[in-house]
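Every protein chain but one is kept in place in this view of the complex.
== chain A ==
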Amino acid sequence: MGREERESRTQERKRKRSIGTDGVREENRDLVVSEMREMDLEKLRSVVRDCMCKHLYSSAIFFADKLATLAGNTPQDLFMHAQALYLGKEYRRALHLLRRFHLVSVDLRFRYLAAKCLAEVKDWEECLAMLGDGEVDEDGNVESAEEQGLDLSESKDVEEREIHVSSAMCLLRGRAFDALENRARALCWYKAALKADPFCYEAFEHLIDNHMLSTEQESKLLASLKFEPEDKWLSLLYSCRANKYVHGAKIEMKIAELEQEMDEPLTDDESRAVCSLKDNTDVMTCKADLEYHRGDFQRCYESTTALLEKDPYHLRCMPLHLGAALELGRKNELFLRAHSLVQEYPTKAISWFAVGCYYYCIRQYDHARRYFCKATAMENSFAPAWLGFGNAYAAQDESDQAMAAYRTAARLFAGCHLPNLCIGMEYLRTNNLNLAEQFLLQAKTICPDDPLVFNELGVMTYRNKEFKIAADWFDRALNLAPKPLTESWEPTVVNFAHTLRKLKMYAKAITEYEKALALYPRGASTYAALGFTYHLQGNSSLAIDYYHKALGLKPDDSFTSEMLSVALQDECISQSSSGGLRLSSALGFPHRVIVTVSLIGSCGSKWSALRQTKNVSRLGRSTDQRRAFLRGLTTE
């Protein structure tokens, strides 16, 4: 008390000095003093605020402490003090402060700050207890009435848009559950956070970047969000980022709308003159993502390069950039990028992921594995690294380890179909068709629009010799694949053609093979298969032509050279004898060879399989598979 008195007296004296010159009347003195004190405190508050803005946290703590004491520990000033402590990373002290004055129960904001402090010190259980047990259902509808009531009473300040505290609390709950590895609850709370306030971008980021939702759930959630009409852009942006596997055209439309919509407002509504999002890095990333998914790596690489020139630390775009560079074999770029990332962000998973990509690119899978592993250890929730890890194992034919990596990924990223797909492909490779089917169908339920899944399903049924069904799958895959087809879809086209050939629809098969050759003119096995189809049709001279072409590209192919000999003999007989004989030889021939031929499973591309790395593994893989196919042709 004594101290306080002293202080107030000194302040009075000060004020007298300053105000006295203005001749303030004595009788009003008391009133003025309290007023002046208020003004003084306000000044001090502004100092504290300013210190926080200028990141002078120790000064902020110092002045906030004084302020709280001077103002008589009003909750408001205590809150400021706690805030300063929090920013100055003195979490325990902040917590203690809040608890000492029993502020925690007073207001949501205090509770939130306390919980935040507990989160920072990683005391998750306590943190949840602090937040209170709200109940949340599957769709993220919060059931606790108390909070909603409070929510309404909270600021409805339209002028200054705030993120609702309740939303922030939901988010924090989600994070806590995430940290406690209770993913289902975390998911619900993230959803709740987003529903409470669509502007709570962090919740959205968590949901999307950690692949927590399947496509269907994503669209459902987005539909349930309540956006103000003027926030349409945000809803568009969200849906662009979320819908990864839905038809590209839709996203493209949305992106266009996003770019355009931003252009218009100036004319129809001056007040919300939002400038165009045309060159915004996030929109650009969405575009690049789309290009990546289309397999248009060249263009994707170009746009990400342009983006990174604008903003070299745009980490969200980085995996895309690395993936595209990997696809294109730009090892120089990968090397430089990895080096600078490791230097600038040594604690980020993405940096080590980049290193892994570089080693993957130069086919040193051992090293690649090590760095992918390091990346996953740093950030458990970094999906590309897990898949890269699996792919690096798969590239070395170590199925078991690869599968383990994919499984972890499948567990961590329930909304991402790629781990399941990879597992399915891995089973397919080891010829475990039943299990493969199971996982592929699972992948299909998560993401019903990825053509790659259909391709793999087709390969699986093909191996089961159910050619009709296989043709159906391939057909659907090709219908879903973005048009015009790029080189990465060539394996699917070839697969489709093989299936048609099996179904004895030779003419159709031939057109498909030709389509495949237009996409990739150097496919020796495509030429061989095309020759074989002509051969089956009894057109041995064309068959010979194509066998030659195949052998020209790949001279040591035993299947083709064997078939060539057969065709040459046929040709010889048919040429030198009358028409009757020729017919008979044509008819007789298929029996002989059909036995030798069975299929092909050049299943292709793992490329949609996860961004990054997935594609490359496809290259290595598909040649393997093609080899297997030809081996199958000759041995069976």
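Methods note: a contact is a pair of C-beta atoms (placed from the backbone, for glycine too) under 8 Å apart; a residue touches a chain by one contact, two chains touch by 3 or more; residues count from 1.
Methods note: contacts and distances are computed from a predicted model.
> Could you check which of "Alkyl transferase", "NADH:ubiquinone reductase (H(+)-translocating)", "NEDD8-activating enzyme E1 catalytic subunit" or "Cdc23 domain-containing protein" matches the UniProt name for the chain that's left out?
Spelling it out: the chain absent from the display is recorded in UniProt as "Cdc23 domain-containing protein".
> Touching the hidden chain in the complete assembly: which of A:V121, A:L336, A:A377 or A:A518 does that?
Of all options in A:V121, A:L336, A:A377 or A:A518, contact with the hidden chain holds for A:A518.
> Out of A:L56, A:L234 or A:L568, which is the one that touches the chain we can't see?
Touches the omitted chain: A:L568.
> For chain A, enumerate the residues touching the unshown chain of the complex.
298, 487, 517-518, 521-522, 544, 548, 552, 555, 565, 568-569, 571-572, 575-576
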